[in-house]
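I have a structure here, written as structure tokens, and I will follow up with some questions on it.
The chains shown are only part of the set, and none of them has been moved.
Chain naming follows the written order as A and B, and within any one chain the residues start at number 1.
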Amino acid sequence: MQKRNATCAVIGAGDFIGAEICKRFAAEGFTVFAGRRNGEKLAPLGEEIEAAGGTFFGRTLDARKEEDATAFLNEADSHAPLEVCIFNVGANVNFPILETTDRVFRKVWEMACWAGFIAGRESARLMLARGGGNIFFTGATASLRGGSGYAAFASAKFGLRGVAQAMARELGPMNIHVAHLIIDSGVDTAWVRQRTEQRIGKDALDANPDLLMPPASVAGAYWQLYQQPKSAWTFEMEIRPFGEKW
Amino acid sequence: MQKRNATCAVIGAGDFIGAEICKRFAAEGFTVFAGRRNGEKLAPLGEEIEAAGGTFFGRTLDARKEEDATAFLNEADSHAPLEVCIFNVGANVNFPILETTDRVFRKVWEMACWAGFIAGRESARLMLARGGGNIFFTGATASLRGGSGYAAFASAKFGLRGVAQAMARELGPMNIHVAHLIIDSGVDTAWVRQRTEQRIGKDALDANPDLLMPPASVAGAYWQLYQQPKSAWTFEMEIRPFGEKW
């Protein structure tokens, strides 16, 4: 592995997508700074990455807190220039509108939209000082479609997409690649796998190993976005497994 | 004027669009409840509506405060069944991303998205008890496009659209017409008129009186949405003046 003098910050480094993003960018030589609510849960991931020769720092981070997010990014940038920030905080909930409490609506927005704004703005501040960078946001089906019961989640994801678009238009000419990756399917986690087995049967799922999106494929899509030359940047890219209905 | 046993609540009853919506629905026989930050500013509007035979109640309302919004809607519904709620709070600001403060981002969201969610949910609660109703949201160009400098405003308007879509899909089958009206232009206010005169000249503007959208035309569009039969409801409708570039 060829080490780079560059940091990739992953905000919302959960067990699935976030962890795979960390592994991928570490394997490509980035110093990876990962933040999640309970930073101690990042220990095994850190061990795995370091065993493979990568450099990893796991941090406890509540991304909704501006000062904490800023400090996290500053630390990452002071270790090596912040070249990539990936905002991957999720907050998928479904409630009928009358049961969508103030608390839920506000919390989902703070996690999925507000924290993304903070992460994006503070990354941009650091990257502009360095002359460029990459800011990527994880989107979902609900970024484009407000389904029944998704008032809170869709509103937050729509809102995050608005932030991403505005940043892309402003920051592209300043050499910052802002992208919004729409994951238009479930991702292969224990829970989704179980639900899918119940729906189509274990045999059908085993026979079609690519029916669910492996978290590593999301990381692969982010790697594609990173590799794009500045002469042909993608702002929005959607991904789904080959068998997905859409 | 034939009076109806029905109330129309207008949240965000500003001097232009909001006032015209009030006048139109009052002229069609609705009891109109109007809320805005400084309710005392509604006095002249109330006098005008009452002089024309309409029924109007102006209230001071901070639509971001759940209890206040709920109380406002409950009062409206207790006066006569709440049949229409129009959420028309605006919050258009433009800042480079690095100058978009936490305070601005949060405040714009609270005004343009959060308050819309509260208004929508509480209207739905009252209307479901009555068997139906109409909940309309004012959108803007920024509901569909996050332009440079509009991270805060576009994020909030995208988010409001997400709320509206989710509510429309859930509540349509329960006999509530949820619609999102996208105003894809400036609206004819003193400020916009002045700016347009500077751009194209007073003569050109005088020669094309429909070049700017009169607030009454927005009210007319809402009236069209209200009149639609439930067999052919519109969720999203865009309006712009004939000469607008888009």
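Heads up, the rule we're going with is that a contact is a pair of C-beta atoms (placed from the backbone, for glycine too) under 8 Å apart; a residue touches a chain by one contact, two chains touch by 3 or more.
Remember, it's a predicted structure, so these values are computed and weren't measured experimentally.
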item: Number of identical chains forming the whole complex, with 2 shown; value: 4
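In the analysis below, only the chains that are shown with their structure count from here on.
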item: Gap in Å, rounded to a whole number, between the CA centres of chain B and chain A; value: 34
item: Contact footprint of chain B on chain A as seen in their complex; value: 66, 96-98, 100, 102, 105-106, 109, 113-114, 117-118, 120-121, 124-125, 128, 142, 145-151, 154-171
